[in-house]
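Take this structure first; my questions come after.
Removed from the display is one protein chain of the complex; every other protein chain stays in position.
Right after this comes chain A.
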Amino acid sequence: MTVAAPTVGTVDRFTRHLHRLTGPGLALDAGELAALDRADAFPADACRALDEAGLPRHYVPTEHGGALDDFGVVMRLLRAVSRIDLTVAAAHGKTYLGAVSTWLAGAEEPARRLARRITDGEVVSCALTERHHGSDLLAGEVVARPAADGGWLLDGEKWLINNATRAGLVTVLARTDDAGGPRGFSLFLVDKARLAPGTYTCPPKVPTYGIRGADISGIALHGARVPADALIGRPGQGVEIIVKALHITRTCCAAMSLGAGDHALALAADFAAGHPADDGTPLARRPHVRRELGEATAGLLLAEATGLVAVRALHSLTGEMSVLSAVAKAYVPAQIDALIARLLHLLGPHGLLGPGDPHGQFAKAERDHRIIGIFDGSSLVNRSALIEQFPRLARGYRKGRVDAAGLAEATSPHIRPRPFAPAALSLLSTTGNSLLAGLPDAVAELRERARHRGDLAAPAALATRLLDATGRLHEAMAAVRFPPRAVPAEAFDLAERYELCCAAACALHLWLRGGPADGDVTWLRGCLVKALTDLGEPVEDDEAAVLDDLAGLLLDRPSGSFVSLLDRLESPS
């Protein structure tokens, strides 16, 4: 067992460095970033500062000369950036999505070349979507035809692509078989500097609701010739590679949501603590404000538990990522959107968006985060992916299929994860979902521990109700039958409930494995209360009171810090 101390050192150093750059007139100054946002201008200085801080090395696996050997680290680095500015995080982090297909394809020489470009500061984009087809990748019309001299000729337009204009390299998904289908597409790493003049153009940046400064544009290819070695993997492998790549990037997107959630929650808490109500006492002392802040904290911790376990699962439950990436990408952004909306509803009338927030940071976080739920596959796309897997998930749960070693590792944050094995990624999970199939044992363990520790009786009762709801849910999932392309609406409700059960299971597994045996159980109780409430399961008033204690965690935290499970899990037991 290795304690991941170097991990903590890397993240802490980076976080402190970012904090120093938030000073007046510096690259991450909130006032400067707000001004850029108002002008729809790209935060170039901020991105350059992240380059100088060495962030690009964390997009490159160690075997190719970079620093990436633990997705948990890159997640925490991007979360730290997202706490400051989501436009910057989305713009900078996109290079990983641009590069990941090359890492997955596995050929050494192209990977080494790309690694050098990235560590030298090159921006890499990834162009999947098209103007008329959105997320329907198999409908793509950009084509690549073999050129006479062995290369390829690319034609067509990719649109709504983050960094398409700024990037020097763009990974492009193109049709290589007129008949299309899952084997009809291939990926190309297009080096703009090597394209003949006039063979590509970038349509103008699209004005967006959030991340206004981001370069959301496109690339149009006009008989653009690329060399034979631009092909990533083999012809026809494009969809397979990109679906697996999305298992990684959708999971890592949780970092951006969690950072935005941290930021919004801290702004709201500071506002509520410092802003007096009509009677002169701070808003935070009002019972309903305190309860809402506590519920928001519980929501954030549930989302964090989900993101934390999912990102570790990339290493140890790799073959289950078709499920866990969809859960993480559907649930975490939706949970953070809901959290921000409720805080706004609660504190907006008291002036949260007014002079209490001089740089408009809360409003910006709200706008920016709305985009996270859409890109890299929307919640609807991810819920569809879950629904397609319902029969297999229901069977796996019924049969109790658990990868016990993988589950234990995914839920033990203080253990260094095993090396990531790309070959273990699978289009469909072969084992189902160990997090939920392992829930009955986890609940049994909590109940057993409760026999010797009085304060575990309450969470054990909540966990038992969660297990009951999870069992009923899987019966309903098994009963869903539908013809192709006619998913019934109730299946989406089941998918949402599935995400909630997973989130709560993540929290329980983490509490059992990740912290000391005598660790404080307040946060787990809060997470279970929040999950059961959102599931529509009964929760007693005295059980819900734990949310007020969670509000205490938020309001009493040291100035400038954030509430995080990591502080409660990674201290040596």
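Keep this in mind: a contact is a pair of C-beta atoms (placed from the backbone, for glycine too) under 8 Å apart; a residue touches a chain by one contact, two chains touch by 3 or more; residues count from 1.
As a convention for this text, contacts and distances are computed from a predicted model.
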item: "ATP-binding cassette domain-containing protein", "ABC transporter permease subunit", "Response regulator receiver domain-containing protein" or "Phosphopantetheine attachment site domain protein" - which is the UniProt name of the missing chain; value: "Phosphopantetheine attachment site domain protein"
item: Candidate in contact with the missing chain, chosen from A:R395, A:R447 or A:R557; value: A:R395
item: Contacting the left-out chain in the complete assembly, out of A:L114, A:L187, A:L258 or A:A385; value: A:A385
item: Option from A:T199, A:S378 or A:S426 whose C-beta touches the chain left out; value: A:S426
item: Residue ranges of chain A at the interface with the undisplayed chain; value: 138, 181-183, 239-240, 384-385, 388-389, 391-392, 395, 426-428, 430, 483-485
